[in-house]
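Please read the structure below before turning to the comments.
The complex is shown incomplete by one protein chain, all other protein chains being positioned as in the whole.
By written order: A and B. Residues from 1 in each chain.
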Amino acid sequence: MAVIEPIAAPPESVADQLERTWREPGGFWGWFSCVHHTTIGIRFMVTAFIFFLLGGVLAALIRIQLARPENGFLGPDKYNQIFTVHGSTMIFLFAVPMLFQGFGTYLVPLIVGARNIAFPRLAAFSYYIYVGGCLLLWIGFLLNIGADTGWFSYVTLSGPDFSPGKRVDFWAQMITFTELSALGTAVCLFTTIIKHRAPGMTLNRMPLIIWEKLTISAMIIFAMPAVMLSSTMLLMDRLVGTHFFNPAEGGDVLLYQHLFWFFGHPDVYIIFLPGAAMMSTIVPVFSRRHIFGYTPIVVATVATGFISFGVWVHHMFATGLPQLGELFFEAATLMIVIPTALQFFCWVATMWNGRVQFKLPMLWVFGFFFNFLIGGLTGPMLASVPVDLQVHDSFFVVAHFHYVLIGGSVFAMFAGIYFWFPKIVGRMANEALAKAHFWLFFVGFNLTFFTMHILGLRGMPRRIYTYPPEMKWGSLNMLASSGVVLMTAGILVFMANVFWSKRNGRIAGNNPWGAGSLEWGTTSPPPPYNFLYLPTVNGREALWEADPNQPVVTGLRVDVRETLVTNSLDSEPDYKEEDPAPSIWPFLAAVAVSILFVGSIFTQWAVVWFAPLVIITLIGWIWPKGRAPMRRRAEERWSQ
Amino acid sequence: MSAVRALGLSAATAAMSVVAGCRGQQSVMDPAGPQASRIEWLFWVVFWIALSAFVLVMLAFGRAAMRSGASKDEPPLPIIKEPPGDRAATVVVGLAVALTVIGLFSILALSAVTGAAAAGPTSKNPVTIQITGHQWWWEVTYPNTQPDQIVITANEIHIPVGKPIVILTKSEDVIHSFWPPNVNGKRDLLPGNQTAYWMQVDKPGIYRGQCAEFCGYQHAHMGFRIVAESEADFSKWQQAQIKPAKDPSDAETIRGRAVFMSRACVMCHTIRGTDAGSRVGPDLTHVGSRQMIAAETLPNTRGALAGWILDPQGIKPGNRMSPNPMPPDDLNALITYLQSLQ
Partner (left out) sequence: MRSKFAIVTVCLLVIAGCERENREFRQPPSASEVFNSIQVSGLHPGGTSPEGGPAVPNPYEESAYAVSEGKRLFAQYNCVGCHANGGGGIGPPLMDNVWIYGGEPGNIFATVMEGRPNGMPSFRARIPEFQAWEIVAYVRSLSGQLPKDVAPSRSDHMQVKPSESSMSPQRPTGITGAPESHQ
């Protein structure tokens, strides 16, 4: 008699088991439960890019209005809202979320050789809170509740007497959302870098981009509270009746400026340093050698982080502070040029003594150099107190910060996007479209913003919705506005490139650039578990220094989400930890916190009513799920 | 004409027009006094240092990129483990950093010197002017220990040439910034915080300035002018400003004053010598002597005055002056009266 036996399933490979354990949940609610860093990182990048586009639309509107003297395209009320929302969007909703939160969340665990970011649910929560902030500002803007007092919203203009309604309250609360989000990501990345590095990746062997993310995380933790404080104090003045900024009752108008800029200046370095780190990553790859001056660049990055906290008063030189104090801050501002200059020299030295293959990302490195140098060199002009007293709050300053922010961050961002596009998407970007994108954007950008230096020197102040024809600023403004057309075309070409290359680009393979860091040691795109076996590291460029038989980490379970924790300095394996499974609670907690924040704009009682809701969601978040503690007990592990 | 020549010619024209156009009203590059001159000088010094740095670094970048001759279309070349030029590069980078430090230090030192010099031609006997910022006009007061010698005007500041002037700054509402680029850098007008700042003009003329700190809807239209004139002309002006308003003599002007007194004008404006004494808006006692109205927005002509009085919100939307519709005869008489207030 024939015995019919069931066909045994083939033994599952390690890869398949890991895939099953780590794959992202599907379905509608599954989308809100994802906790893997690659998913969250891409969400940050896509959302931030959408807001980059929206902010750019507002910039185009500004330039249309300013193209001619006494133009009637926008009235003062709408113009004030537009330039405020433009600045706030670019700084709070695009720059930090894209460069630090987006790139950081996606890349850091891959580069340090981990399976996931530390505190994955906090990373997810940071994303949802960030979206809450975006919606608050933009839905407000679309409903005529757009903030209209400038992206830094000085008192007393933004105080209760001179800004009626809820516009400034929406702005101030948006700050709370985005700063909470940045703090969450900073905690996740700091912990990942310190405790989840691959064995062998000592501090001395950490890639420069990891050093930068570590520095930025620390800067965020120190700087964000200052702005949360200033925006909360402003909210309290407006809603509760405190007198922090009311001179008649003992408050001080300058207090707001000090608190804001104590955050504001480190913030612009939080925006610039990721760009610099991308240069430190990309230049060695295309010079086919290790970076020149690893230790000086590490020291420069950390030193920039430190010194950036000591320069904030250079935004307040015109307020009539004592000369000696202003001189101190001028000295600090000039001093901060030195570490950045050192980084530039190291990059040039890397290229000089390497074999430079000027592939696509290097074009953007050139753009970064050209534009950030111009912006960085107008920096000492602004650092010098007498010159600053002339050009502060004029279009010269507008030109300066756009050169450093766009040159230092947007060009670097595009360099990073084209560099990591093969890794994230799995295909190469189209070269011709990318070059068209570069030249359109580069020429348009310089056309628009270089002219602003001249306008500032010719006396045009900033934040004016129009200007008289007698001042003869019309032709330069028209020239500046025409650059917008080229920049827009460039961005459209970029988006076309992304959509086309996602489907039709050349398959990239693991390491199309021949780079040395760990993210290039796994497939493109990476699997949901990042690495089949966690790697170990021999040197600063892990793949370049790897042995043919480089050891990998074994002994981690593949049926549960187990990760390796290593010790802080030498990155030796320390213990195994179970990563949280996908969970809806970060999303629910973000919704509860958002309701509480938005409600508190309208009534203080919202804090009382909605705090229990937040507490419930947090309880749901941390409620032990049962299996992990039982597993620990089964393995007789009593301490973590 | 070939494309290259055309490009070169247009670039040259642009450059020349840029440099030429940099002079003129409200320009940082057209100083009329010692402070603005020193600042312009310092700007050029820093500019040349910055330009040299830019050119050197970009040349180095260009050379570095092309030096090895490797092709970008080849697959990634093998890694160079220990590049031989690195020892020399260390020295060069060190020198570059040292040069940077020296350059920055020079900027610091020169700034300190320039700042000290620009901070004040001090004087025991300056002309003191109190500037009070309002949304969106400048209240200009020449204080005096004798109350009947105090001059109060708006948006137009007369000063004698060649003498140090001290400006006392404060604001009645939000933060404004007093910026006359031809004369000196700016100083913020802060509510609750009075500061003092010196300036001096050596060339007679009219120098326009503008508010440089965003202060609300009409920040764009908050200008002022500094009229620098000889000592004699300045005294004459000051004496004229101290007098109360001239009593009208002909029928049209008398009717104009009656219109002023019976309509909304008295709710906000002062004309010394009449019953109108409100301090909400600019003092109009000598409005006829001013060259511009509405904070450097409109010339002081009949037509502009008419438009401004009838519909200020159409010209400066959001500003504090209410519309004043009135029959044309009343309007004409009112304008005649206002222009008679020399």
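By definition in this document, a residue touches a chain if its C-beta (ideal position, glycine included) is under 8 Å from a C-beta of that chain, and two chains touch if they have at least 3 such contacts.
As the structure is a prediction and not an experimental result, all values here were calculated from the model.
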Shown chains touched by the chain that is not drawn here: A, B
Among A:G41, A:P97 or A:G140, which one is in touch with the chain left out? A:G140
Have a look at B:P191, B:G223, B:G256 or B:P282 and name the one touching the chain we're not showing. B:P191
Hey, which of A:T105, A:S126 or A:T156 is the one touching the hidden chain? A:T156
Contacts of chain B with the missing chain: which residues? 173, 191, 217, 262-264, 266-268, 278, 280, 311, 313-314, 317-318, 320, 322-325
Logged for chain A, residues touching the omitted partner chain are 28, 75, 77, 139-140, 143-145, 156, 159-162, 164-167, 237-239, 241, 243, 246-249, 602-603
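Simple rule for what comes next: only the chains that are shown with their structure count from here on.
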Take the average of all CA coordinates in chain A, do the same for chain B, and state the distance between these two points in whole angstrom. 37
Spell out the residues on chain B that touch chain A in their complex, using ranges where they run on. 18, 21-22, 24-29, 36, 38-39, 42-43, 46-47, 49-51, 53-54, 57-58, 60-61, 63-68, 70-72, 74-81, 83-86, 89-90, 92-93, 96-97, 100-101, 104-105, 107-108, 110-112, 114-116, 118-119, 135, 169, 173-175, 177, 179, 181, 184-188, 190-193, 195-197, 208, 210-220, 296-297, 317-318
Per the contact definition, I'd like the list of chain A residues that touch chain B in the complex. 75-77, 80, 149-150, 154, 156-157, 161-162, 247-248, 251-254, 285, 288-290, 292-293, 296, 318-320, 323, 326-327, 330-331, 334-335, 337-338, 341-342, 344-346, 348-349, 351-359, 362, 366, 369-370, 373-374, 377-378, 380-381, 383-394, 454, 456-459, 461-468, 470-472, 476, 513-514, 516, 541, 544
